[in-house]
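Before I ask anything, let me first share the structure, which is written out below as structure tokens.
As you look at this complex, bear in mind that one protein chain is not there, while each of the others sits in place.
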Amino acid sequence: MHAEEKMTYEKWPAAPEKQTLEAKNKFLGFWFFLGGETVLFASLFATYLALKDRVPSADHALAKDLFEMPLVFLMTMILLTSSLTSVYAMYHMKNFDFKKMQLWLGITVLLGFAFLGLEIYEFNHYVHEFHHTFTSSAFSSAFYTLVGFHGAHVTFGLAWIIALMVRNARRGLDLYNAPKFYVASLYWHFIDVVWVFIFTVVYLMGMVG
Amino acid sequence: MAMKWLSKWRLLSLFTMLAFVLSGCGLPHLSTLQPAGEVAQTQYDLMVLSTAIMVGVIVVVTVIFLIVLFRFRRKDDKIPKQVEGSHKLEIIWTVIPILLLLVLAVPTVKATFDLADVEAMDQKNEEGKTDALVVNVRANLYWWEFEYPNEEIVTSQELVVPTDEKVYFNLKASDVKHSFWIPAVGGKMDTNTDNVNKFWLEFDSAAADEAGELFYGKCAELCGPSHALMDFKVKTLPRDEFDQWVADMQDVKEPAVAQTPKAQQGQEIFNNSCIGCHAVTPANTTPEAARMAPNLTNFGERDYVAGLITMENNEENIKEWLRDPEKYKPANKMTGTYGELSEDELDALAEYLLGLKVQE
Partner (left out) sequence: MSTYAQKRGFGATLWDYLTTVDHKKIAILYFIAGGFFFVLGGIEAMIIRIQLAIPNNDFVSAGFYNEILTMHGTTMIFLAAMPLLFGFMNAIMPLQIGARDVAFPFVNALGFWLFFFGGTFLNLSWFLGGAPDAGWTSYASLSLASEGHGIDFYVLGLQISGFGTLMGGINFLVTIINMRAPGMTYMRMPLFTWTTFVASSLILFAFPPLTVSIFMLMFDRLFGSNFFVTAAGGNTIIWEHFFWIFGHPEVYILILPAFGIFSEIIPVFARKRLFGYSSMVFATVLIGFLGFMVWAHHMFTVGLGPIANAIFAVATMAIAVPTGIKIFNWLFTAWGGSVSFTTPMHYALAFIPSFLMGGVTGVMLAVAAADYQYHDTYFVVAHFHYVIVGGVVFAVLGGLQFYWPKMFGTMLNETLGKITFWLFFAGFHLTFFIQHFLGLWGMPRRIYTFLPGQGYELSNLVSTIGALLMAVATVVLVINIIITVKKNERIGNDPWGDGRTLEWAIPSPAPFYNFKQLPLVRGLDPYWIEKMEGKKGMTPAEPLGDIHMPNSSIIPFIMSFGLFVSAFGVMYRLDYAWGLPVLIIGLVITFGSMLARSLKDDHGFHIHKEDLIDDDNEKGVKA
């Protein structure tokens, strides 16, 4: 079965993301990549925990001063929802329903942008209200690096999904691009999982003190 | 004090020491293989134990190796029997090493805990001081400061300690990471910029005798261009002489006034150019940040200039050092902090510095 072959609903296999050897390789390789990413974020979490509330003097804001539940909760909900919408997209991909897949991916992207916007607002708030900048203390450096690395991943994920949507807008699904969509959605889930940890470790534990 | 005489004696006995080097043990004031205290002895014993076990392993492997080398050379074109393995053999060479390692692991763990036992540092008497001798070591870009918190005095470059008792150390660095090491007396510990490390050493009087009452200390962590030259010395004294030394140091409340006219001229230059960084009183009341260079209170009694064994403490070497410290310790913090000195000024400074003594 050649990857670029024109597809129909009848011919579309049950696991379109794993039909060719290239697709299988991509699938497995991406899981390994996520394994490495996990270690990367684990290292960032470890650094954050080691440097949490480590500030040069008492007039610097600490974790318990900074974070506000409503905003962070909203961000969490948005990102969790976007993970769900990307699951819908993949459901339609498996059913060879290209239009619906694009629609749900579009919603995912919109939610992603909403999340990013809130994150930018949040950072801006810390900088202006608390003078909590990247350079102000070891705590702030660790905070912005951990959360910022996640934000950069969100940005990259958005660019990736958009590029896939635009590139394949005209030609629809085939066995060549199905694994690409699938892997991008895996990446999006990973970002979501990392955020759950950030929400717990940084925000919830930060507010508890 | 007979320090000068002792250093001559050391030179004379250099050849006997070379014999030690050739026999593989190194110099008594410098080598981990000539332990001069409880810590070094513990470590030496562990070295001997581990080496013995390891030599045993090496012998076994070597015998098999030599047999392979000579007995199984290719003689004909026959295909040897293809052996998959042998469970019996494999179990043997799994279990025996485990047993050997257990033999090694037990004393290792014990020694690791023993050497980290600094409880005496927490036991304060009614004055809030420890009964044990404590020295605060502060490592700086290429020099060492030794503060005696109980005795409230500070000295530099030459650590003075009593023999045959445990001396406790607080270790830290003021700029970049260094590591505090007196090879003959015990293993090293890092001086971090983040925290204070604690450990103890003990200086054995008999071994100190053999080493000429002076051990070499070194910085063991790469810290910049002059890392190689960040040496210090350890002078060991019997307890009563040590107490005398402490008392003599404590007696210096004001900078000593130079005696000869030349030295007085030197003191004037010193007060104008040097005293901003170098103190000549031993009190530890000055905050650490202001103690920017080695304390020189007893400089005249030290054996070497800048802690360098090539720079015996005499007029000529002091002048050499003052002319161009960069030549002797690249990238040190003293270079360029004072103007050029004339020969006359150098003479005066050297005479003043050599006269800085606290003991009779």
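Each chain carries a letter (A and B) given by its place in the written order, and its residues are counted from 1.
The working rule: a residue touches a chain if its C-beta (ideal position, glycine included) is under 8 Å from a C-beta of that chain, and two chains touch if they have at least 3 such contacts.
This structure is a prediction, so every number in the text was calculated from the model and none was measured.
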For this session: Could you list which residues of subunit B touch the chain missing from the display?
Result: 14, 17-18, 20-21, 24, 26-27, 30-33, 40, 42-43, 46-47, 50-51, 53-54, 57-58, 61-62, 64-65, 67-69, 72-76, 78-86, 89-90, 93-94, 97-98, 101, 104-105, 108-109, 111-116, 171, 173, 175-177, 179, 181, 183-184, 186-190, 192-195, 197-198, 216, 218-229, 231, 308-310, 330-331
Seminar exercise, completed: Missing-chain contacts on subunit A, rising order, are 2-4, 21, 24-25, 28-29, 32-33, 35-37, 39-40, 42-44, 47, 50-51, 54-56, 134-142, 145, 160, 163-164, 167, 176, 180
